[in-house]
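Up next, chain A:
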Amino acid sequence: MLEIAGLEAGYGDVRALSGVTLSIAAGEIVALLGPNGAGKSTLLNCIAGLVRPSAGSIRWDGQDLRALDTHLVVERGVALVPEGRRLFSGMTVEENLELGAFASRAWADRRAVLERVYALFPILAERRRTAVQALSGGQQQMVAVGRALMASPRLLMLDEPSLGLAPRLVAAILEALGAINRAGVAVFLVEQNVPAALSLAHRGYLLEGGRIVGEGSGTALMADAHVRRAYLGPLAVRSAGAR
Partner candidate 1 sequence: MTATGHERRWVVAILAAFGVLALLPLTGPRDDLLNFVFLILLSITLAESWNVVAGYAGQVNLGHAAFFGLGALITRALWIAGTPIALAMTAGAATATVFALIIGVAAFRLRGAYFAIGTLALGEILRTTVGNVLPEISTLPAATIAGYRLTLRYYLALVLAAASVVTVATLATSRLGLGMRAIREDEEAAEASGVGALALKLTALALSTALAGLAGGLFAYYHISYYPAHPFGPHWTFDALLMTFIGGVGTVQGPVLGAVLYVVLKEYLALRWVDIHLLIFGALFVAIVLSLPGGLVQAAERARAVLGARRRAA
Partner candidate 2 sequence: MTVLAQQLILGLLIGGLYGLAAAGLSLIFGVMRVLNVAHGELIMLGGYGAFWLAALLGVDPFASLLLVIPGSLLLGAVLYWGLFSFVVRAHEETRIKNSLLIGFGLALALHALAVRLWTADERSIPTAYAGAVLTLGDVSIPLVRLATLTIALVLIGTLQLLLSRWRWGKAIRATAEDWQAALLTGIDVRRAYLLAFALGTGLAGAAGTLVTVAYSVSPSIGLEWTLKALIVVVLAGLGSMFGTFVGGLVLGVAEAASAATFGGPYREIIGLVIFVVVLVVRPRGLFGR
């Protein structure tokens, strides 16, 4: 479904992505791992259309996404949950969710999709008229994910959804992502929390310094020596053991 080839992107003199090539097939959960500043957010932003790559191609169902404005990328079925959630703080839960269906193909169905989102995150149904500012971090993340789901995407991308969340909430989010995937939505997950990401993903890519340096199935990456050393150090092992 999504095919990226030789993607290059940068900000001014800084080269954020060099020759990135990857693909995501329908129904997959793919993780993108890597250290801070590796370019993971840049890659997601390129796909979403917020950043213009300088070279390479991004093909979705065979169509080049590079030429499209961001809101049109959403129309095509690719939705991004940005880093830091970026909710509309002046609005309620329901208003935020509803706006997620703004893309015209999703707007007509929004009531039905809204009910499905509430079924997935029941706590949001209870607090639908609450201003999002009053919600906890975990609940806000649910709203962010729910808002992206309202666009009825075929590919859901998430930029660091576990950032700042307690482990219990991280697990809840991951569970929800699993359910979303089982309903037929492909997931592209950028995560620094490697054990969490790999526990969920079918496949993964490793991005370091703007380049893809590794690729493989979830289990293979978990077992990989480099991955273990760099991302599953003593700290990570401890939390992985606590699971």
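Assume contacts are C-beta pairs under 8 Å (C-beta built on N, C-alpha and C of every residue); 3 or more make two chains touch, one makes a residue touch a chain; residues count from 1.
Here is how the candidates were picked: all candidates are chains of the complex that A comes from, given by their letters.
Because the structure is predicted, anything quoted here is derived from the model rather than measured.
For chain A in this complex, the touching partner among the options 1 or 2 is candidate 2. Against candidate 2, the residues of chain A that register as touching in their complex are 48-50, 69-71, 74-75, 79-80, 82, 86-91, 95, 98-104, 106-107, 147-148, 150-151.
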